[in-house]
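One protein chain is absent from this view; the other protein chains keep their places.
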Amino acid sequence: MTAPPAEDRDPQGAWTAWETAEAVRRGEVSALSVTRAALARIAAVDPGLHAWTLVDERGALACAREVDAARARGEPLGPLAGVPTGLKDNFVTAGLETTAGSRILEGWVPREDGFHALRLRAAGAVILGKLALDEFGMGSSNENTPFTAVRNPWDRDFVPGGSSGGSAVAVASRAVCFSLGSDSGGSIRQPASLCGIVGLKPTYGRVSRRGLIAFVSTLDQAGPFTRDVRDAALVLGCLAGHDPLDMNTIRAPVPDYLEAVARGQAEGLAGLRVGVHHEALALPGLDPAVRACFEAALAELIAAGAELCEVSLPHFRHAVPTYYALASALAASNLARFGGAHDDPPVTTADHARRSVVRSRGFGDEVKRRLLLGGHVLRTSAGYYERATRVQTLIARDHAAAFERCDLMVSPTTRLPGFRLGERVHDPVAMYLSDIFVVGANLAGLPAMSVPAGFAPATSGRPRLPVGLHLVAPLLGEPLLLRVAAAHEGRTAWHREVPPGAA
Amino acid sequence: MITRQDIERRDIEALARQSCLNLDAGEIEQGRQYLETIIDLLESLRTVDVSTTPPFVAADLIAALHDPPGPTTLREDVPTAVEPS
Partner (left out) sequence: MRVHGYEVTVGLDFRCRLPTRTKLFSPGPTSFGAASNAEVDGYTLATPGSLPALNRRAVELAIRLVLVLGAEIEPISRWVRKHYFDRTLPKGYQITQLASPLARAGVIEAAGRRLGLTAIRLAEDVGELRHGSLDLNRAGAPLLEIIGEPLLLRHGPEEASAFLRALHELVEASRIFSSDLPTGALRCDVHISLGSPERPTHRACSIRDLASCAAMEAAIAAEIRRQMARLGPSTAIEPDADCCYLPEPDVPPLRIDPAWIERVRAEI
């Protein structure tokens, strides 16, 4: 499908969240017209991409009218005033069906918003609907779904990545300028890389997990997909902070993330020590085009004044097995609740036999496999779970030691620029190794981002596909991440490229 | 030491029961093959010397980041509205 002529394209499709909110606050455009245009863009681009599992036109328009009414009353508008958005369907949203990408929750309509929906609404954002994911967050391609698999707007034969595939595509296709995803083992950063956009995973505990359907409780974090770095800072600022109802949130002030972005744009990176993760670069199978983009990105950082050094993460090759031991055990635990009833009067809560039937019908194959694996990890006398948490400590210490030699670590986000639907579905190990560069940051609790860093050129074997640069900072190092990402973005124009399947 | 030969049909049947899942014969065999493959992946964890390494506790990481420092805040015993059923 060729892109419509430029003059027919909705100009707001190119606006960032920051620009949209500014325009709404100044009264240059109504929130209602912005939302209508976004809904039209979804209708135009999503049919071939399947990012949206639910679009709530009526609710969105009502919300947009509310923003306009508040403005007319002279009330102050929030930082995301009138900005349309979508949430990965594992975020609990009042009145909007929330399925976690699973048949077992089909038809569940929460009565209350989770933390994230509450914060976004408080900031004035307009929630248009929910976005597709790998079931319960388990996957790296958005193929683990009973619903329709999501397509990459850069080439519809290719996966968008996962598990937040729908959230990435919604932004990459220009339907909305920001969306929310969740990241337990790379599920924001990997799809951001494959879709050519910005994806940020905060420090563990920086953003509440209340209302995020639990998967890997010790690693899960919510975070934004955006097209530029400033928007990532803007959205993060609306989500970060202590939540007394999530005991694992950090009770510390939230810095001015926009200021960090401004610094990155205005100043250079003189004096910054950037650590190049050498085991990642030495990995066999690292695509030459990915390597080339990575080296070009390094050249930009050097030109901005940074110094490179090499860092080692000695337990790097244990990160994926560690992650899957922890993730499967915690998933088995967190999914034990499903098969009963959640809203019905409790007298209908299912007994064991009925619960087995409901679970067997409701869970997809990948989920069932991981439940078996999780059960094995928890029960076998080999003590895998405890051992994995000890290896996790070693991985965290590796990162801390690396940060004594550098301020920030970089690597490519993925080994390959992408893969086709169906290519890895029957090879779980190959699928799991998609996360090899990104999962360490989850295990160590560190903030990390993927930002657009160029394209792998078209070859006879594959089309032109985006490549991402992966940045990892120390704990609570989001300002540094944003500063470096902004500096890199200012020197390149990758984030302005539009996929052919975009609005 | 658990090796791939140790994953048998009855192991999967037991795990399925413990996970509250009914699996048909095909699913049990697929599950068995999957578990064998992934156990191989997990085996590398046994080669790491963790004898002097404590388990990672995310909450301790967070506690060290509280600013100002102090223990985790506990919830006050004040009821909120019950969700209507």
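Just so it is clear, A and B label the chains in written order, and each chain counts residues from 1 on its own.
FYI, contacts are C-beta pairs under 8 Å (C-beta built on N, C-alpha and C of every residue); 3 or more make two chains touch, one makes a residue touch a chain.
Bear in mind that the values here come from a model prediction, so they are computed numbers and not experimental data.
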Full-complex touch with the removed chain, picking from A:35, A:53, A:85 or A:218, is A:218
Contact with the hidden chain, among A:13, A:78 or A:110, goes to A:110
Omitted-chain footprint on subunit B covers residues 18, 20, 55, 57-60, 62-63, 71-72, 74-80, 82-83, 85
Residues on subunit A facing the left-out chain by the touch rule are 91-92, 98, 100, 105, 108, 110, 112, 114, 209-214, 217-218, 244-248, 329-330, 333, 335-337, 340, 342-343, 345-347, 349-352, 355, 375, 378-379, 385, 389
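Note that only the chains that are shown with their structure count from here on.
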Cα centre of subunit A to Cα centre of subunit B, whole Å, reads 22
Counting only contacts in the complex, subunit A reaches subunit B at residues 111-112, 203-205, 218-219, 244-245, 247-253, 315, 317-318, 320-322, 324-325, 332, 336, 339, 343-346, 352, 355-357, 359-360, 363, 365, 368-369, 371-377, 379-380, 382, 384, 386-394, 396, 428-429, 432, 443, 445, 475-476
The residues of subunit B that touch subunit A in their complex are 1-2, 11-12, 15-16, 18-23, 27, 30-31, 34-35, 37-39, 41-46, 48, 50, 53-56, 58-59, 61-62, 65-67, 70, 72-73, 75, 83-85
